[in-house]
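What follows is a short report on a single structure.
Only a single protein chain was left out; the remaining protein chains are all shown in position.
Let's look at subunit A:
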Amino acid sequence: MTTTAAPPVDAVADGRRRDVGDRPPQRGSGLVDAFSHVFLLGWALLTTFPLLWAVVSSFKTDEEILTRPWSPPTALRWDNWVRAWHTAHIGRYFVNSVIVVCGSLTLTMLLGAMAAYVLARYPFRGNRVIYYAFVGGMMFPVFLALVPLFFVVKNLGLLGTLPGLMLVYTAYSLPFTVFFLTAVFRALPLAVSEAALVDGCGHYRLFFRVMLPMARPGLVSVGIFNFLSHWNQYILPIVLMQGRDAEHRWVLAQGLTALAVNEGYAGDYSGLFAGMVIAMLPVLAAYAVFHRQVQSGLTAGQLK
């Protein structure tokens, strides 16, 4: 029963009828309703269709892609995928992305949780100043920092290197991570930490053995948020992964865009679509499995 509308008059009638009879209210202007459903369905198609099209195109030949965008492939050409992975270096970019995100995510969570914990639970002189220094970073557009950042990273000899990228990702994720986790740590009960300290538990042990496990839901939310923003980061790698031989250390987002430009010249459209799908599928698959956590993680980040 997908079409039930409740225009004012009918709704009143329904409300009355409910007292008397037991019929479900389902008459009324189904038109408005049908309209709304068409919209819902339309948007769902608009979201999925381009993605499906990319998957389908990744199996076609170049000729099929260029002349018949609308028809299915004549055969499943997995060699497009192989070519994208090896020849177009999508495989290498993929591995680089994995390495960078593993490093930057671990570092972000560790350093962010440490700073947030101290700022949330240990009153000391300058605590507020440091907190606002971190949180204030959220207001600044990253564009403002690009030019000096390029030279800071260059002068440290980290330009075009994976560790450089990890450190920069971490630094730029700290404002939000500290902001979010400070609220999380503040909300944890005081009694537990007091009891632990009385029992002779040290501050370090208290943090790693008691507080971190207690903050787990918050850590998961901010972890998902940071994972996606690091994995999908675009502006920082294109600025920082320049220089000689830097292409070997490009990350996926950057490699894929370069591929889109180059394949246009090389005419390897099927390779481009295959590369796009390789870049897209793992994230979509992970999202499909953990969609509840991902949605709540990202929206929690927004609402705080």
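Methods note: a contact is a pair of C-beta atoms (placed from the backbone, for glycine too) under 8 Å apart; a residue touches a chain by one contact, two chains touch by 3 or more; residues count from 1.
One rule holds in what follows: contacts and distances are computed from a predicted model.
According to its UniProt record, the chain left out of view corresponds to "Sugar ABC transporter permease" among "Sugar ABC transporter permease", "Na(+)-translocating NADH-quinone reductase subunit B", "Phosphoribosylformylglycinamidine synthase subunit PurQ" or "Translesion DNA synthesis-associated protein ImuA". Considering the whole complex, the residue from A:Leu105, A:Ala215 or A:Leu228 that touches the absent chain is A:Leu228.
The residue touching the chain not shown here, chosen from A:Val82, A:Val95 or A:Ala133, is A:Ala133. Within the entire complex, the positions of subunit A that touch the omitted partner chain are 1-2, 4-9, 11-12, 14-15, 18, 22, 24-26, 32, 36-37, 39-40, 43-44, 46-51, 53-54, 57, 65-70, 111-112, 114-115, 117-119, 122, 124, 130, 133-134, 137, 139-141, 143-150, 152-153, 167-168, 170-172, 174-175, 178, 202-204, 207, 228, 231-235, 239, 242, 252-254, 256-257, 259-260, 269, 272-273, 276, 279-280, 283-284, 287-288, 291, 294-296, 298-299, 302-303.
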